[in-house]
Each structure stands twice: as C-alpha cells, then as structure tokens.
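So the structure is just underneath, and the comments pick up after that.
What follows is an incomplete set of chains from the complex, kept in their original frame.
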Amino acid sequence: MMPAPLPDLLIDPVVRAALLEDLGRAGDITAAACVPAGTRMTARFAVRRAGRVAGLDCARLAIAALDPTASFKVRISDGRDAPAGGVLAEVEADARSLLSAERVALNLLGRLSGVATATAAYARAIEGTGARITCTRKTTPGLRALEKYAVRCGGGINHRYGLDDAILIKDNHIVASGGIGPALERARAAAGHLVRIEIEVDTLAQLDEALPYGPDVIMLDNFSLDDLRAAVARAKGRAILEASGGVTLATARAIAETGVDVISSGALTHSSPVLDIGLDAD
Amino acid sequence: MMPAPLPDLLIDPVVRAALLEDLGRAGDITAAACVPAGTRMTARFAVRRAGRVAGLDCARLAIAALDPTASFKVRISDGRDAPAGGVLAEVEADARSLLSAERVALNLLGRLSGVATATAAYARAIEGTGARITCTRKTTPGLRALEKYAVRCGGGINHRYGLDDAILIKDNHIVASGGIGPALERARAAAGHLVRIEIEVDTLAQLDEALPYGPDVIMLDNFSLDDLRAAVARAKGRAILEASGGVTLATARAIAETGVDVISSGALTHSSPVLDIGLDAD
Amino acid sequence: MMPAPLPDLLIDPVVRAALLEDLGRAGDITAAACVPAGTRMTARFAVRRAGRVAGLDCARLAIAALDPTASFKVRISDGRDAPAGGVLAEVEADARSLLSAERVALNLLGRLSGVATATAAYARAIEGTGARITCTRKTTPGLRALEKYAVRCGGGINHRYGLDDAILIKDNHIVASGGIGPALERARAAAGHLVRIEIEVDTLAQLDEALPYGPDVIMLDNFSLDDLRAAVARAKGRAILEASGGVTLATARAIAETGVDVISSGALTHSSPVLDIGLDAD
C-alpha cells in the first residue's frame, strides 16, 4: 500500500524556510545576472542510481513557491522504486525561478529518498518473516514529519512521533521510579486510554519482570539472537516485541527470523546517505 | 585555529524548534509519569567512537531551554578530537528536563560532529598539499549555518552560504547568457564590489575561454587528474582553482597534489553518518 | 497523583502571544499615564467561588514576561481544590508590569481552572465506579496543550492530542473504507506499533462487527444505558469501552455504573464557564 501523502500544509513551511535560508537577503544573484527575465525552461528530475522515491511534493512546492505557474508532472511517484537514470518528474517553469529553487528541491528530495531507499533495503531483507522495520526519534531536527514519511515510503512503519504520543520507559526512568513494576504502574496511571506503553529491557530477567504489568510493547535492547528467541518464546502475543540496538542490513534477517514483531534502527534517519538525484535541463 | 563559536542567537531558534517538535502537545509524558518532581541528575556526554567534536552549544542550549539552572561543563570542546569513550561535557540538571532534552541534544551534537569528523578526515588526507577542503550548498534544510560551522570545526573552509553572497555560474547560466564570456560580463556588471564570482567549467577549453574575463574562482568539475594538472599549469595564480565532482576520501590527496587550491565535497554535509554519542547518567 | 506541569517552553509562547495581542502597538497606555515609574505592588490571586486550580504557570509567566524580577509564590497549586476566597498565589512586582499582565494572567488562569473545575465535578460524580472521565479534540484553537493539561488537573485523562497520535474511525471513514472490517484492517496495516486504534459504533450490531478485528478502544456513541450494559457484557476486557454523546453531570454516574471504562465529554473544554478569579492588590 502506497503511503498517503502528507498535506501540503505540513510540508510548505519547511520548504519555504529552506528557500529563505538559501535566498538570503538578496536572492539568487547569479540567476538575476545571467538569465534574461522571462526565459522559460524545461527539465527532469532524474536519479543517478536506483532507489526508492520520497519527497516529490517538496520539490513541487519549492518550485511553486518561486513560480506559481510552473507545471510539475510526476513520472515515478513517492513509494515506488526508480531504476538508475529514471525520471521522477518533469517540470516547466520560469528559468530564474527553477534555477533558484533547484538546490532546495534536490536537498529535500535526495535526503528523503535516501531514507526511503535505506528503509526499503531493510524491508526487503526481512520480507516474509512477519517482522516490520521501524525508525526512531533520531531524526533531523525540523524534518521529523518528513523523514518519518520517508520511512513509510520505504515500506517501514513509524515509531512514536515525539515525547508526547507514547510512553517509552528506559533505564533512567526505571531507576527514578524505583523499578520496572513501579515504572509501569506509574505510566499506566498517568496515561490516557489511547496511549501505548513501551518499556526497554536489557535482559531476559527484566523481560520477566515487566510482563506481568502488561506493557503494550517491549523493546529488547541489544539482545543476542539466542536471547531474542528466548524472549519470543515466553512473550510473543503477550506484548509486541521490538528488537533494537546496532541492527545492520547484514544482521536484520537473522533478527527478524527470531520471531520479533518489529526491528528498529536509528541509522535509517540519522546516517542514510542521500540518493543522488539531479535536475537535467532539456 | 579553533573556529569562533556561532552566537547563541543563531543557534537557539533551531534548538527550541527542535524541542517543540519533540515535545509535541503534551511534553514528555514518560518523564512526567516516571520521574518524581524535583529529582536532580548528573550525566556525561561521551563519544562511542573517536571523532571531531562540533555542536556542544546545541546540547547546552537544549538543556538550558528546559532547565535554566542546569550546569554544563565542557571537557573536549568543538574543533578538537575526542578519543573513543571521551567525555565531551558533564551536566547537572533537573532529571525530567535533562531526559526530555537528551534526544534533541544528541541529534544535533551527533550530526554536527559527524560532519566535522568527515571533514577532518579529508583535511588530514590533504595535509601539507596547500589545498583546502570545502563544503557546498548541499546542506540539511534549516541547518545550513550549523553544518557550515561543523565544517569549520573539521578544519575545512566554507563555500558560499547561499544564493546571494557569491556568484556561481553553471552550465545553465552559461547557456542562458549566450556563452562563458557574456555570462562573466553580465555577472561583473551586476555584482557589488564585495562579491566574488566563480564559474564552473567542464573542459580545459572552457577554462581557456573563462580566464581572460578574470573570474575570482574557477570550479573544475569532474576533471581527470591529468586535466587538473593541466589546468593548474595554465591558471594557477590567475584564479582560485576548485576541484569538484565525485571526490572521495580515497581520491582527495591525489587531487590535492595536482596543485588546486580548494576541493569541494557535497557529501560532507549530505551523507556523513552521525558520530555516535551518548548521554551516560552517573 | 498531581499531574506533572507542562514545561515552560510549551506555555511561554502562548502567554507571550496573548500579551502581545493585548499590548497592541503602544502597550498599556493607562498604566503608562497613571502609574509612576518604579512603583512596586503586591497582590493576591484569589478565587471568588470554590473550584479546582489549573494554570498558575500561565499567570507566573505572564507577569515574568513583563517584569523578570517579579516574585510569585504559589499557595494552592494546580490540581488542588480552592475554597471560595482562597488565595492561589501572592505576587510582588513592578506595578505597571503587574497591571499590564493582569488580564492575560486571569484570562488563562480562569479558563483553565474552569475546565479543571468542570472535570473535577465529573470525576467526583463517577468516583468509585472504575470509569474515568476524558476530554475530546473540541478544544480552543491554540490552547489544546493547556486545556488537556487542565483536564488532567481536574482528575480526568486525555483523549488523543490530535489527528496524528491515535486512529479514531468514525462513520465517514467506515463508509469510505467499505465497512467496519475493512476500515479496521486498513487502519492496522497503516498504523505504527505504538498507535492505538479506536472505532466509533452506533449500535450493538456494529459493536459485534468490530470486535473480531481487535480494536484497542471502542466508542459507544449515544448508547442508551441498557445498550451500554449490553455492550459491557459482551466486550468488557476485549477492548476499552468509551461512552460518548450528550453526557451531562446528571447522567455521568449512571453511565459509569454500566461498567464502561471511559466517559468522554466535549463540553469539558468547549463550554465550561471560567472560574471567577481576581487579582486583589494589598
């Protein structure tokens, strides 16, 4: 299922801020000097290497912000795989505007497609195991909504969006609460009825300690494959089991085959290289 | 020379926006539930792998935004190399505030240190050649000032900051102006006396065409090592020569040894993995 | 358990915007004309009628925004009941600043205490039944975080915070999806593992249709008491049951005694009268 696009209302402020950051106080002085007023231009967004597309709305809105009359035709849409050389979109616009918007459009499109491409690689690696790949809160400041969307384009699901939409109890919280039991009891008492509660455990013993309190999700942090299997054996179906910690593309399938429900990776958003995309003028 | 820090006034809006993005509409519901009011906490920012530090002001401001009484003591400052396990800073703060600010602090600190670490690797690779490493405008939207600062912490210099502070004439501008000569003439006529003009050339023939018009900088895009040497032979001292295009850590030194003045790399800011940094509670 | 306060970082922008709205382009021209510069003033925030307190941080921040040297001592804190005439806080500040901040402080404090007071009345009405009272998304635009906090101060819990932190399937979604089953399947496929799914049903037949798909929460909308009891009989423990629709203080206890888990009321936030609070100068 293709992920639903984000509303423009959520994307446009990011795009406009990026344009203002780039235009500075005088605008694009190169285009102003070298491109005659009124020149029109057609061009194509093309990927240099194969990858999963995400972020075409960013490119569209960047160009529209400088030239509302521009046309932008999508050829390979968000959530689909593009072959090397594939054309993602064709654009026709005022030349000055298009050249001024190009870098912002590519910066966002390349970054989001990079996240989607990395996610898709993980999703393929664990295909058929029943496990799903998810991101974390290790996102780029200011771009969380967009990067989480890119994860969905890559076939992953999203972890919580922030500190306020789910409870995730970690070691420091456990210490501060006086133990796993008290922490989970405090959490349940404070949480609304639409809030899920997750707890991070480092050992099977902690897992056993947590289970009776009925957390919705248990994060198995840096568990060995054997321990993951043991955890699945005793907890599967009683809570959603999330494997985390140092997951790589090489280890993902083995982890998934232990039977965990979800595998989380911060690297999807904090360390994926961009997908190399260019804007080729006709 | 250590780079001068950015004024807090430039950093604080980014940090606060990042915190608001993470706190959402209800704040940190886990800390609120599990950490008793008034609990204090001490902790250390420590790097997991060796790297170049950049962004400690972001971490300090993130914590201060939630607890103005927090103390933050820097141990290894921006622009310095930290060994694996090295402690960058020690912090004492309200526990709820510190746990709520932790992720934003690490997201910024890790990302900027990642950029600085990558830059430092390039700077070391070309050490002694006389060439300098520089970034591009392929930065994360919203973080340009910070990422450019991280490049300086890594020992690099900065390319232009945006579309408005220098002229960079590329192929599309040349076409629109009717050739290299007209493009450079239009640029000089429009530019103020404090604006440098750079032109991108793809061949030695284009280099020869550009030189008589006296550009301040010439970008030699995707030149072979032989062509770079030829370009240096005929243009060194007449313009600053910048090599660009597909530079890697493996190829940087050979490029530098051709005699070019500057080597630019977009990957420094768009594809550097984060430096793994954690916050360890005492 | 007293609810944890919101971080100042979430409240301060609301307070400052409210002050700027009131100060307009010239500031408080009455205080400027009539109060000599440098005059100090002490005063007390006092409730005219008994009620539950919420919003003292708003009052504190409003005064601090105009006089950072002001002192503000809380006497009856958020989440506690104040008797008629009770003093909530004592303040000492520059007189011009205090008089200029007074209206904004009272507007926020009175409104939030009004929400908390109404919530507390419901909470008391259903005490001992095991049911909990919750709000909705029918909040004042711009004040959602604060009003949801006020509900917590009143002893209620919070429904979802927005459109993005939980799934709530209503009649139009069911129609668009092609039925209750498809809607729940689509929801589960799209949702991350930390997202709860709720569905609104209008009849017992719809309840039966929904149960096999395992929604986390089922909203029983405008059910009669008999139907609520029937719903509890067949679904209690399989999903969290939420009664909604035209709940009043008079009917709340009977609804709670049917055995539902949660009772929701939009009126808590959209129609509660303010709690009458004044600032009395000494």
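Going by the order they are written in, the chains are A, B and C; count residues from 1 in each one.
Everything that follows uses one rule, which is that a contact is a pair of C-beta atoms (placed from the backbone, for glycine too) under 8 Å apart; a residue touches a chain by one contact, two chains touch by 3 or more.
Remember, predicted model here, so these are calculated numbers, not experimental data.
Oligomeric state of the entire complex in this file, given as copies of the one sequence with 3 shown: 6.
Just so it is clear, only the chains that are shown with their structure count from here on.
For chain C, the chain whose average C-alpha position is most distant is B.
Here the chain at the heart of the structure, going by C-alpha means, is A. As a whole-number value, the distance joining the C-alpha centres of chain A and chain B reads 22 Å.
For this pair, chain B with chain C, the centres built from the Cα atoms lie 44 Å apart. Each chain gets a centre from the mean of its Cα atoms; for chain A and chain C, those two points are 32 Å apart. Touching two or more other chains at once are residues 161, 164-165, 189-191, 195 of chain A.
Across the interface of their complex, chain A is touched by residues 14-15, 17-18, 21-36, 39, 41, 95, 99-100, 103-104, 106-108, 110-111, 114, 137-144, 161-165, 167-177, 183, 186-187, 189-191, 195, 267, 270-271, 273-274, 281 of chain B. Within the complex formed with chain A, the chain C residues making contact are 1, 3-4, 132, 134, 157-161, 164-166, 189-196, 198, 216-217, 240, 242, 261-262. Touching chain B in their complex are the following residues of chain C: 3-4, 6-7, 9-10, 144-145, 148-149, 158, 161-162, 165.
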